[in-house]
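The complex appears here minus one protein chain, its other protein chains still in place.
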Amino acid sequence: MGEGLLGWKEIKPGCVITEAGNASEYRTGDWRSDRPIWDKSKCVKCGICYIFCPEAAIEEDEEGYFYANLYYCKGCGICATECWTGAITMVEEGKAEDG
Amino acid sequence: MAKRVGMEVSIAAAEAVKQANADVVAAYPITPQTHIVEHISELVADGELDAEFVPVESEHSAMSVCVGASAAGARAFTCTSSQGLILMSEIVWIAASLRLPVVMIVANRSLSGPLSIWNDHSDAMMLRDCGWIQIFAQNGQEVYDGVFNAFRIAEDHRVLLPVMIHMDGFILTHVIESIEVVDQEVVDRYLPPYKPLYRLHPDDPVTMGAFAMPPLYTETQMAQNEALKASYGPILEAWEEWGELTGRHYRPVETYKMEGAEVALITMGSFSETASVAVDEMREEGEAVGLVRIRLWRPFPFEEFRKSIRGIKTLVVVDRAISFGGPGGPVASEIRSALYEEKDRPAVVNFIAGIAGRDVSPDDYKRMIRRAREIAPVLPEAYEIYGVRE
Partner (left out) sequence: MRERFGVYVPKVVTREEYFAPGHRACQGCGEALAVRLAQKALGRDTIVACATGCMEIVSSPFPYTSWRIPWIHVAFENAAAVASGIEAGLKALMRKGRLPSKRIFCVGMAGDGGTSDIGIQALSGALERGHDFLYICLDNEAYMNTGIQRSSATPFGAATTTSPPGKFSWGQMTWKKNMAEIAAAHDIPYVATACPSYPFDLMEKVRKGAEVHGPAYIHILSPCPTGWRFPPNLSIRVGRLAVETGVFPLYEVVNGKYRLTLDPGELRPVKEYLKVQGRFRHLPDEVIEQIQERVRREYERLLRKTRS
């Protein structure tokens, strides 16, 4: 919380924040100790992982498969637990291969 | 053509809210404010005022509704007294920090306990530091005019702060005065519709009321304090324009018969009118006394005040509230603080009078001045509670 601290003259009246959703600059992905990995052979592209992610960190690629946006993913593991087909596995950071 | 109408001051206040075309009025009944909200609800029921009248379930919600409405871009008004004011005080502070131009009339009434429905300034003083612009009205005309001044000042983009108009409960609320009613087209010229700087609307989504961590908090308070200080200029402008339109010129501090005065009474609110009668009578008797009436309580008019009492030997400050265990009445404390750096400081004698509706007559002011002459400049006590029975 130390970056670019505002001076009093830069604060808008009432401390209003006019940049809607600017919290998206914050990398919650740094919190993670495990990351979700998709096995595309098992993924049926149902989208339930996307629905259940509290961070809205799961996105769809051009082929319709889902993946975690690692900038935000906190590694909670809900997606892996809820996946119908068991296509998602949680792998420890550092041990994970790209995917 | 402006005309004079004899009406109860509360009714006049409600009529002003109507003429100011408020959009949302949220209020909870409390003596002695009730006539104001009752009349406003009649005006709304009859379609004379097109507003949402929100009969809230407590004063805390009254201010919360006003904050929500003002944040959405509506002109919002409420009024309360005493226990209602202290109950809503949490939100009163927040309204100022959110920089929302809510206007509130406070029908000043004593804070419990014991319970009292009668007038003094303890409720106002409890919110001295909250960040609102605060104006004390001396009479009914000032209350009526004050509503228009308040919205005009509050909604000015150089200000964007809520405004409180203090009027003495019963002494003003329940008294019939001859009020000069201002023509609607004059009001409309003076007070254009509210154009918020920021508002809650999906077309331009903003976040209001974020929380602040220690590294940022000081800066937010500085910003708010500077805004309140900077409102002084726009307040003077708003009053000047009102003076040109109506002939009634309001100033932060007013002097009365101060030429050649040695002793000056300092008062706020309806005290001032009675004190002026005492000053008239004493001047007839050859006494060199004068009166300084403080109208603008926040932001405090330091320079104007110091100017008004230059050369005076003794100030007799009459407070209408006690600061328990403190150095005196709130007004006297502020005045002493304002004069501390002055080379030739007057003696400041402080009386606390008129508590919870106890009458203060012109004779009382005369007695206070005579007593002040006895005890100044070597004051045995920092303050005296006037007329207390042992």
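Labels A and B are assigned to the chains in the order they are written; within every chain, residues are numbered from 1.
As a working rule, a residue touches a chain if its C-beta (ideal position, glycine included) is under 8 Å from a C-beta of that chain, and two chains touch if they have at least 3 such contacts.
These numbers come from a predicted model, not from an experiment.
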| message | I'd like to know which visible chains would be in contact with the absent chain if the whole complex were considered. | response | A, B
| query | In the full complex, which of B:A74, B:A264 or B:I322 touches the chain missing from this view? | reply | B:A74
| field | Touch criterion as defined above, residue of B:T34, B:T207 or B:T255 at the omitted chain | value | B:T207
| task | For the chain that got dropped from the picture, name the residues of subunit B it touches. | result | 23-24, 26, 50-52, 54-58, 60-61, 64-74, 76, 90-91, 94, 98, 193, 200-202, 204-213, 216, 220
| If the missing chain were put back, which residues of subunit A would it touch? | 1, 6, 11, 15, 17, 19-28, 31, 44-48, 50-57, 69, 71-72, 74-78, 80-82, 84, 90
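In this section, only the chains that are shown with their structure count from here on.
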| message | Based only on mean CA positions, could you tell me how far subunit A sits from subunit B in angstrom? | response | 53
| task | Under the touch definition given earlier, write down the residues of subunit B that touch subunit A in their complex. | result | 97-100, 160, 197-198, 204-210, 212-213, 215-216, 218-220, 222-223, 226-227
| query | In the complex formed with subunit B, which residues of subunit A make contact? | reply | 1-2, 5-9, 11-18, 20
